[in-house]
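Missing here is one protein chain; the remaining ones are kept as they sit in the complex.
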Amino acid sequence: MEGAKRTAFWIGMTFVIAAAPFLGMEAYTVQIFTLAGIYATVALGLSLVLGNAGQISLGQAAFFGIGAYVTAQLMLKVGLSFVVALAAGGCLAGVVGISLGYLALRFQGHYLAMVTLCFGLIMQIFFLQVPALTGGAAGITDIPSPQLFGSAVDNSPGSWCKTFHLAWFLFLGMAWFLSNLLSLQTGRALAALRDNPIAAESLGLNVSKHKVQAFAISAVLAGLAGGVYCVHTHYIGPEIFGVGASLEFLIMVVVGGLGRPMGAVAGALLLTVIPEFIRAYEEYRLLIFSMVLMAVVLVAPEGLWGLVTAVYRRIKSAFSRESETSE
Amino acid sequence: MSILEVEDLSKNFGGILALLDVSFEVEPGSIFGVIGPNGAGKTTLFNCISGLEPPTRGRMRFKGAALEGMPPHRIVRKGIARTFQTARLFLHLSVLQNVMVARHIHSRSTILYDLVRLPRARREEQACRDDALKYLEMVGLLDLADKSADQLTLSQARHLEFARALATEPKLLLLDEPCAGMDEREREALLDLLTGIQRLGVTLMVIEHDIEFVVNLCTDLLVLNFGSPIARGRPEEVQRDETVLAAYLGDELG
Partner (left out) sequence: MTDLFQFLVSGLSIGSIYALVGLGYYLVFISSRVINFAHGALVQLGGVIALSLLVSWQLSYASVFLVAMFIMAAVGILFDRLLVGPARRGDVLSGILMTIGGFIFFEQAIYVFWTKDELMFPSISGEQPLDLMGVMVVPQAIWILGITLLILAILWLFFSRSLLGSAMMAAAEKPEAALLMGINVRSMTSLAWGLATGLAAVAGILIAPITFAGGSLSTEMGIKGFVAAILGGITRAQGVVVGGLLLGVIEALTTGYVSSGWKDAISFTLLIVILAARPQGLLGTTQREKV
């Protein structure tokens, strides 16, 4: 996408998000889509690490948790405003992400997967075993809605500024940042690193720097999403930020399509919204998702968004061929 | 003053000696050939200089500054670039993007400018693209700029590697078997290209098996055998050297 088309896309998305909750969405639907927006932001970060940097991370829910706990506690215990608390949560998640990024430099493939999995498990134990900071097993309840522009931000019917907007504008902003990065040096460098790390470093790319940056960015995104999550649900506890959640984020990005922002959205919507339509089968949800994951790995490694773009391209080229022959 | 000084360089792979006490100096502006039978340690020598493999012992100085212990990406910034025996392209990138990656070290934009596409980020991206095109033109691949790198022929792939290495603006360029897989005509064209690069003020180090090519191209030669230097000098001197003849004949017979 070039210039004007690009700008039009982002402005268009802004309007769609601003208007969406007022277009006859039921209150409950708004809640679900808010959650999808939050997850999409986490998936966006994971997609960068896994799809673009080629580094597997099975502990993404830990960063999500760090953001949530820091935001909640700074609002409740210190009385900071939501925006400041959120920024602090994102920063702390980023700092932990940088540390994990440096640790991750020592590992590849299976080992990296195991190490990040353990990181996630250790953080979950931490959330559970340090009640002074995290409320322990009981978690933290009664997290207030944030106040922005003099009114409470929540999804109540009367509010014009909703958590929905918070979640999706956060996502949109982050997606804009990432698509900028991916269309410039960072995107090229990461693709080069994945293709041939030895050639990349022999041309002056700092492999470690790029890998750590990717980890840090993904952690910040998960942390910010966690901050929004805690004011959306008003409750957080250690069971929310466990390995199960990390694996669900993984399913989102792989099923949606690795390495592309739209894949992250597709995956998050799919895993959050579709189960709402088949609530009678709630207990089969993860069983089905695991089968979808395995099927995608086998037959559509580019993910569903990859399939969509492939089909679109084929249709487009078929049409252009037709118009050529008719001329 | 020489541009590269190597002193008593040794490299050990778990008990196997790849290099033993190799010392030499490369004069600025020269074309320095490294020859020797297979397994003589030529590529290992390049790997040590470019930082991919740490030497077990010895010193390397580039324009007076020590190289050992420096990671590859910093050595490139110092002004040493290299190509590989088998081309190592970024196969999922276009030909142009392959060269653009090599221009990153000259970009004044950082991740923070890129994040919001500030004017500087856009300006630097444009400059990166323009410069990359210039290097593609130099090696004659301008027409293929938008092609995917995995569609190139062997010879084109090598030329793309030259363009990429040149795009880092090296003072010293290490070429590992540049004409492997090229036919006679392509070799002659390459000879012209490389002397052209030399005239731009780039010092060249070349590993090559084709003796005729080396003798025509190089101003200095170093001969390695089983990791040790056995001869050093101007091509016509080295050609007459008896130890060299023995090593090569031995190799042919073996």
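Which chain is which? They are A and B, in the order written, and residues in each are numbered from 1.
The definition used in the following text is that contacts are C-beta pairs under 8 Å (C-beta built on N, C-alpha and C of every residue); 3 or more make two chains touch, one makes a residue touch a chain.
None of the values given here were measured: they were computed from a predicted structure.
Across the entire complex, the residue among A:Met114, A:Ala138 or A:Ile278 in touch with the chain not shown is A:Met114. Contacts to the hidden chain, counted on subunit A, fall at residues 50, 54, 56, 58, 103, 106-111, 113-115, 117-119, 121-122, 125-126, 128-129, 198, 243, 247, 250-251, 254, 283-284, 286-287, 289-291, 293-294, 297-298, 301.
Everything below uses one rule, namely that only the chains that are shown with their structure count from here on.
The touching residues of subunit A, counted against subunit B in their complex, run 177, 180-181, 184-186, 188-189, 191-192, 194-196, 198-207, 213. Of all residues in subunit B, those touching subunit A in their complex are 50, 52, 71-73, 76-77, 81-82, 84, 88-93, 97-98, 100-102, 104-105, 107, 109, 111, 114-117, 121, 125, 128, 164-165, 168.
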